[in-house]
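Inspection log for the structure reproduced underneath, given as structure tokens.
What you see is part of a larger complex, with each chain still in position.
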């Protein structure tokens, strides 16, 4: 049994967006009780991650860390067509995930208690991001 | 055909733990001969990786690298509820993997000769980590 659908996520610029409810809803509606849910982002300047879902400071700290690791406007970058956050967005995407693969058990994502599913927008401007879901199993 | 089970991995603090045998055993027992094996960690302060399985110095060097990249107690972090290794553990998890997806062929994980499956505990204290396996195929 396979269920596929595309989510559209409107971002308001750099930051993280919690997709956990939307993904869980799609899994519930798919009718799959045991199998896998693949979450795939169809972009190279935004990415996905599983991360702690309780304290918003975690997201702040992740952003602080990434901004230090991959500074906007770093003069080593030559691909600057879309501005100082263009190439950093690609690097940040490569260092995190474009796809997540979450087990489905009893018709639900078998996430840990503190795990949330996040889209990480790496560009400063808002974008309309397409996230493709594939739920496969019995 | 789908087989799911949860492994429990007791860690003794920061470091890597080889799961290759346990995963391979689950694949063998599943009866799946061709398909995929998903390994999923249900935590956000420990992660998974595929890495060189021959020379233990590789694990030492990975730890040295990560400790330099994401220093414990870095004053930029504000999420310090559980101590100086709390937020670094989340960052290290985001920079590595929460899920691995390994092909199954002839009833075995189709790993390369030098590939091992590792859990990386990022907290200094030991934890009981839950790793969920989904083996799906024919």
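Order of writing sets the labels: A and B. Residues in every chain begin at 1.
Operating definition for what follows: contacts are C-beta pairs under 8 Å (C-beta built on N, C-alpha and C of every residue); 3 or more make two chains touch, one makes a residue touch a chain.
All values reported here derive from a predicted model rather than from experimental measurement.
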{"item": "Oligomeric copy total, full assembly; chains in place: 2", "value": "3"}
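We adopt the following convention: only the chains that are shown with their structure count from here on.
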{"item": "Chain A to chain B touching residues, read off their complex", "value": "34-36, 49-52, 55, 57-58, 60-62, 64-65, 68-69, 95-97, 100-103, 105, 110-115, 136-138"}
{"item": "For the chain B and chain A complex, residues of the former touching the latter", "value": "2, 4, 36, 38, 40-45, 69-70, 76-79, 81, 87, 90-91, 93-95, 97-99, 101, 130, 132, 134, 136"}
